[in-house]
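The other protein chains are all here in position, but one chain of the complex has been omitted.
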Amino acid sequence: MSTYVITVATFIAIQAIVAYGLNIIVGYAGQISLGHAAFFGIGAYSAAVLSTKAGLSFWSALPLVLLICGIFGALLGLPSLRVREDFLAITTIGINFIVEAVFLYVPFFGGAMGLGGIPKVVFFGMRLKGGGLLALCLVCLALVILLCRWFTKSWAGLACRAVAADESAASSSGISPVRFKLLAFVLGTVIAGLGGSLYAHRMGFITPADFAFPVSTMILSIIVLGGMGTLWGPLLGAVILGALPEIFRPIADYRMLLYGALLLLMVRFQPGGLLGDASVLRSILARMKGGGGRDR
Amino acid sequence: MTGDGAILSVRGLSKRFGGLQAVDRVSFDLMRGEILGLLGPNGAGKTTCFNMISGVHRPTEGTIHFDGRRTDGLEPHRMAELGVGRTFQIVRPFASMTVAENVMTALGRSNYRGIHPLFRRWDTKPCRDGAMELLERVGLTSYAARNAGQLPLGDHRRLEIARALALAPKLLLLDESFSGLRHEEVARMEGLIRSLSDSGISILLIEHNMKVAMSLSQRVVVLDHGRKLAEGSPEAVAADPEVIEAYLGKGGIVDAAGGV
Partner (left out) sequence: MDLFLEQLFNGLAIGAIYALITLGLALIYGIFGVLHVAHAGVYTIGAYIGYGVYAATGNLALAFAVSALLCALTGVAIERFIYVPLMKYPPYVPLISSIALFMATEEFCRLVAGPYVLSFSTNLPFPAFSFSGIRFSSNLTGVYVIAGAIFFFLWILTTKTETGLALRATSMDAPIASSLGINGALAVDTAFALGSAIAAVAGILVGIYYNEVHPDMGAMPAYKSLALIVVGGLGSVEGAVAASLLLGVAETLLIGFAAIPLPRDALAFIAMIFVLMWRPTGLFGARS
C-alpha cells in the first residue's frame, strides 16, 4: 500500500470512530448534537497535554483521556439535554464555539498555533507509523463497532430507542429519559475522545481549527449520509466522505461546493441515509439477499 | 369489588398554570380493585389530574398517596416502577419499533436502574414470550412483528394498554381509551377493561363518552372548572341536577343520563 492510501485510510478510520460516537447520541438516543467536534478536540488536547507536558505514553494516557471526555460529556450534556430539539441543536453549536475559543485563547493550549511535539504511539518498543498506526486505528474502530452492536442489544440501547421515539411514553414505561440521554451522550463523547487521542498522536501537532464547528458538521454529515442509527452507516459514510475529496482532487476548487451539494441532495431525497429504513440501497441489498435484511 | 381500603388517595390536589387554576382542591379515593370514572366536560381538569397522579406534573398543592406511600412530585418513571401504568389520550406508541418491541420496552422496567442495563440483553426468549402473552391478552398477537406506527387507532389504544400491563401495574390510568373508536371496537374495549378489573387491577378512567363510563365505573367523580362537582354511584351522579347543568349548560352531551 502506498503511503498516500495509508494516510487517507487512517483519517477515514479516525473519522469513522468519531462518527460512531455521534451515532449513539443522535442515531440511537435521538438527541441532535452539532458540537461533536468539541469532544473530539477535548480528547485530542487531553492526549496532547498528557503526552507532551506530563510525559505519559499513549497507552497510559488513554484511560485518563477517556475519563476526561466522559466528565466533560456529562458536565456539558446535563444542562444541554434539559432542552429539546432546536434548543439542543443551538446549545451544542455553542458548546463547539466555546470549546474552540478556550483552545484558542487559553495560552496553556498554545493558541492558534496549537500544540506540537506529540510523540508517536509506541507498541512493544515499536514506534507506530504509517501501516502500524493504521492497524491500531482499525482495531480501535472494530472495537467501537462491537461496542455499538453490544449497546443496541442491551436494555440501555432499547431504553435509548424508546426515549428517541417518544420521551413521555418512555418515562411512563419506567425509563428515566435524563438518565439514558446522558448515558448515550457520555458514551458518545468518550468514543469521540478515543478518536481525538488517535488523531493527536497521528498528526504530531494539533490546532483549534482542527476541531471547529465545520468538523462537527462533517461528522454529522457522515452519519446522515450513511444512515443514522444503523450499525454500518457511520463506516459507509466515513468511507464515502473520506474518499470523495481524494477522487475529486483534480477539481479541488469545486470540492466543498460538491460536498455541500451532495449533502443537500442526500437529505433532500434520502433523509434516512444510504442504509436507513426505506433507502434505495437497503432495498437493493434486501433484494439481493432475497429477503428483508434489517441489521439493527 | 374486592377492595380493602384505598390504593390511591388524593387530597386537596391543586394545579395552577400561570394564572389558570386547572385543578382546584380535588379529593377522592380509589379503592382496591375498583373502576373509578373521572368525568367532566372539556377543560374540567381531568387530564391535569391524571398527569399529577402519574408524575408528569408536580401538584401546586395537595397530596397523593399510592399504595401506602406518598407519591406526589415523583417522576413518571418512578411511578411506573411503583406500579402505575397509563395510556395517553393522544396515543404515543414508539412508532419506530415493532408492536412486540413496544411491549418489551416496558417489560424491562426492572432493568433500567443501576448499571445492569448495559450488560443485559433485552431480546431474549422469556422477554419475547412475556410480550406475546400480553399481546394475546389485548388481542394483538397477529400484529406483533408489525411496525407500531402503522397500526389503526383502535389497535394503538390496545397496544398502549398492553404496554402499561407490562409494568405489572396495581393501578391503571386510562385516558379516554374509547375516543375515536368505531362501534364494534368500543364493545371490545369495554370487555377488555372489565377483564383487567376482574384480574385485580384497580382502574381510574377518564371518559368523555358518558354512556360507557357510566356502565363501566362502580363510582364516578365529576369535575367541572377544576373542582369536584359530584361523587358517587353512576345513577346518583347522573341524576344530580348540578351535573346535568354542567354538561347541558356547555351544550355538551345531551344524553348525559342516557346510559343509565
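The chains carry the letters A and B, assigned in the order they are written, with residues numbered from 1 in each.
Following the convention adopted for this analysis, a residue touches a chain if its C-beta (ideal position, glycine included) is under 8 Å from a C-beta of that chain, and two chains touch if they have at least 3 such contacts.
Since the structure is predicted, the reported quantities are computational estimates derived from the model, not experimental observations.
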### Shown chains touched by the chain that is not drawn here
A
### Query
Among A:A29, A:A159, A:I191 or A:L220, which residue is in contact with the omitted chain in the full complex?
A:L220
## Note on the structure
From A:M113, A:M126, A:I247 or A:L264, the answer for touching the chain not displayed is A:L264
#### Entry: Missing-chain contacts mapped onto chain A
26, 32, 34, 79, 82-83, 85-87, 89-91, 93-95, 97-98, 100-101, 104-105, 213-214, 217, 220-221, 224, 253-254, 256-257, 259-261, 263-264, 267-268, 271
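One rule holds for everything that comes next: only the chains that are shown with their structure count from here on.
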### Task
Enumerate the contact residues on chain A facing chain B in the complex.
151, 153-159, 161-162, 164-166, 168-177, 179-180, 183
### Message
With touch defined as at the start, can you tell me which chain B residues reach chain A in the complex?
### Response
54, 56, 75-77, 79-81, 85-86, 88, 92-97, 101, 104-106, 108-109, 111-112, 116-123, 163-164, 166-167
